[in-house]
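A single protein chain has been omitted from the complex, and every remaining protein chain is retained in its original position.
Here the chain labels run A and B in written order, and each chain numbers its own residues starting at 1.
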Amino acid sequence: MKKATLSPYILWSSLFIIVPLLLVVYYSVTIETPEGIELSLENFKKFFEPIYLKVLWRSIILALISTVICLILGYPAALILAGKSFKRSNTLIMLFMLPMWMNFLLRTYAWLTLLEKNGLVNMIFQAIGLQPLNILYTETAVILGMVYNFLPFMVLPIYSVVSKIDRSIIEAAEDLGANSLIVFLRIILPLSIPGVVSGITMVFMPAVTTFVISRLLGGGQFMLIGNLIEQQFLFVGDWGFGSAISVVMILVILVSIGFMSRFENEEQGGRLW
Amino acid sequence: MLVILAVVVAGFYVFRDNRETIYVFNWGDYIDESVISRFEKETGIKVVYDVFSTNEDMYVKIQAGGSSYDVAFPSDYMIKRMIDEDMLEKINFDNVPNYKYVDERFKDLDFDPNNEYSVPYFWGTVGILYNTAMVDEEVDSWDILWDKKYEKQILMLDSQRDSIGVALLKLGYSLNTKDIAQLEEAGELLKQQKPLVLAYVVDEVKDKMVAGEAALAVVWSGDAVQGMAENENLAYAIPKSGTNMWVDSMVIPKGAKNKEGAEKFINFMLSTEIAYLNTKHVMYSTPHTEAKKMLDEWILNNPAAYPSDEALENTETFQALGDVLREYDRIWTEVKAR
Partner (left out) sequence: MVMNFLKRFYVYILFVFLYAPIVVLMVLSFNNSRLRGSWDGFTLRWYIELFQDRQILTSLYYTIAVAVLSSAIATIIGTAAAIGIHNLHGFKKNLIMNVTYIPVLNPDIVTGVALMILFIFLRLRLGFLTMLLAHITFNIPYVILSVLPKLKQLNNNLYEAALDLGATPWYALQKVIIPQIMPGILTGFLFAFTLSIDDFVISFFTTGSGVSNLSITVFSMARRGVNPKINALSTLMFLTVLILLIIVNLRMSKDKNGKGGGNGKNKEISLGARDSSGGGGGLLRI
C-alpha cells in the first residue's frame, strides 16, 4: 500500500525528469548528416573553440565577482542582524527578504529605469555635482543586477547559521580573556562556514546560468552561457549545439557543487538533509 | 483553497471556450490592437495573438513544431526560404477579395513570383535614425556608425541579417553575397564596431531614441517614423550607398489548423478601414492603395515613410541564401559573443 503511493511519481519523474535529460544528451552527441543521424562529438568540439570558451569564461568570472561582492556585503550584514544591535532582528530579516518576493523580472527592470543615461541615478549624480555614470549595458550593470537579485541568498543562510551559535560559547571565550577579534576568528568564523558555503552556492548557481540579467542590463552585448543556450534553441535552431552547451553547464554546476559540499563536509561533517 | 480552485475552474470556462480559433504570429508592436477584438466581434473567431522579434526567431519557432500558427508575418527572404522548404500553404485568393487593394508594385515579387503564398502587409527600408541634438553633421553614409566620436551612443539591430547587411553595405558588397570571404570581412567590421555600440536591440530601439538615450540607431523605417512623431529632434536617413528594402507579408504556415479562418483574417486585414487603422498606428509604409489615400499629409510627405522613387533606386531586397545562412549564424554569434 505504502509503496503503491510511489508509482505515480516514478512514472512522472521518468517521463519529465529522466527522459528530457536523455534527450538533451542524445541531441548533444548526434549530428544530422545527409545520410541520417550520426553519433559525433562535433557539437562539443565546437564549444571548445576559443570564442565559446570565452563565453564560458566570462560567465564564470562575472558570477564569481558577483558572489564575492555578495559575500563581502552580506557576511557583515548577516553577523550584525544575528547580533544584539537590533531589538527586532526577526522583523529586519523579514524586511531583508521582502524584495525577494517581488518578481525577479520586475526587480531587474527597476534597474533598467534607474541606470539609463537620463535615469534617476544620473540625475542625482548631476544634482550633487558628480560625473554622470553611464553603466547601463556594461558589465558593471550586469554584476550590479546579479548582486541586487541574489544578495539575500547570501545573507539568509549565514544569518540562520550564525544566529544558532550558542551564546554561552562566546561568553565562555570572553570570560577566558578572548578579545572580540579572537572570538570572531576562533568561534564565529568557523561556525559560520556552512552558511557561507550555502550562500556561495546559492548565489553562484543562478548567477552563472542567468540569461535575463545579461539580456536586459547588458543590452545583448555580454553574451553569457545562458544567452548562448537561449540563442541556439530560439534563434538559430541548432538543438545539437544548444544541448551540448547545456551538458557543459550541468557539468559546471555539478563540479561546483561537488567542490563546495566537499569543503563543507571537511569543515562540518554533518549534512542538513 | 477550494475557493481559488473554483475561481480557476470558472476561469477555464470563461477563457477556454470552444469558439473557432486562429493563432496569429506577428512582429511585436505591429498592429493596432483594437483590430483584433474587432475581428473577433465581426467573425466570432477567437484570435490567439503571439509576437516575435526577428525573422529567425519566428522561423525557428514554426520549424521546431512546438506551436502551430494559422497566420504569420515573415519578410521577403524568409518567405522565400519557407517556400523552398515547403513550410507554407498556398493561399486561396478567392477567399481574399480585398487583395485587389494591394498596389501592383508589391505583387509578384521575386520571393513569391506568382504570388501564391503571401499577401503584403507593410514595407519599408533600413536606415539610420539619429538625434539632431547630438549629431550635427549630415548623415548620409553607413560610415558614421563606425565613427569613434559616437562611442557608446550607437544602437544596432539585434537581427543577424540586418546588422551583417549594414556591414556589407559599408564595404560596398551586395546584401545577398554568398562569398564567405566578404561575409567574414563584414563580421570583422562588426567586431571592430562593438566597442562603440551601446546595445544590440530590436524592440527597445524606439523608446531609447525617443528618450534621447543614444545618438544613432539602425532602424526599420516605421520605427523611425514613430520615433520622429514623438521626438522632434529625431531624423531618418537612408545612406547614399544604398540600403535594404523589405516587404513583410502575411502567410499561412503548413500545419495551420484553420486555413479558412486564416484567410478570413488576411482578408480582414486588407479591408480599407482596418488597413488604415493599422497604418495609422504602426506608421510603416502600407502597400494598400486605398488606406494610403486616407493618411495625413505629414506622414505621406515624410520621406522616411514614403521615400521618393530615386531614394529607392539604390535599394536591394534580401534574397534567400540557402546554406550560407549557417555562416550568418556563426558570424553573428561570434560578434555577439566577443
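A few remarks follow.
Rule of thumb we're sticking to: contacts are C-beta pairs under 8 Å (C-beta built on N, C-alpha and C of every residue); 3 or more make two chains touch, one makes a residue touch a chain.
Note that the structure is predicted; figures quoted are calculated from it, not measured.
Checked against the full complex, the one of A:M100, A:L133, A:A173 or A:L189 touching the unshown chain is A:M100. Residue B:D50 is the one among B:D32, B:D50 or B:E260 that touches the chain not shown. Residues of subunit B that touch the chain left out of the display are 1, 4-5, 7-8, 11-12, 15, 23, 28-29, 33, 37, 48-51, 53, 61, 64-68, 201-204, 206-208, 211.
The set of subunit A residues touching the chain not shown comprises 1-10, 12-13, 15-21, 23-24, 27, 73, 76-77, 80-81, 83, 85-86, 90, 92-114, 116, 118-120, 123, 148, 151-153, 156-157, 160, 194-195, 197-199, 201-202, 205-206, 208-209, 211-212, 215-216, 226, 229-230, 233, 239, 242-243, 246, 249-250, 253-254, 257-258, 260-261, 264-265, 271-273.
Assume only the chains that are shown with their structure count from here on.
Centroids built from CA atoms put subunit B at 36 Å from subunit A.
Contact residues on subunit B toward subunit A in their complex (touch as defined above): 54, 56-57, 59-61, 63-64, 152, 158, 194, 197-201, 211-213, 329, 333-334, 336-338. Within the complex formed with subunit B, the subunit A residues making contact are 51-52, 54-55, 116-118, 134, 137, 218-221, 223, 228, 231, 233-238.
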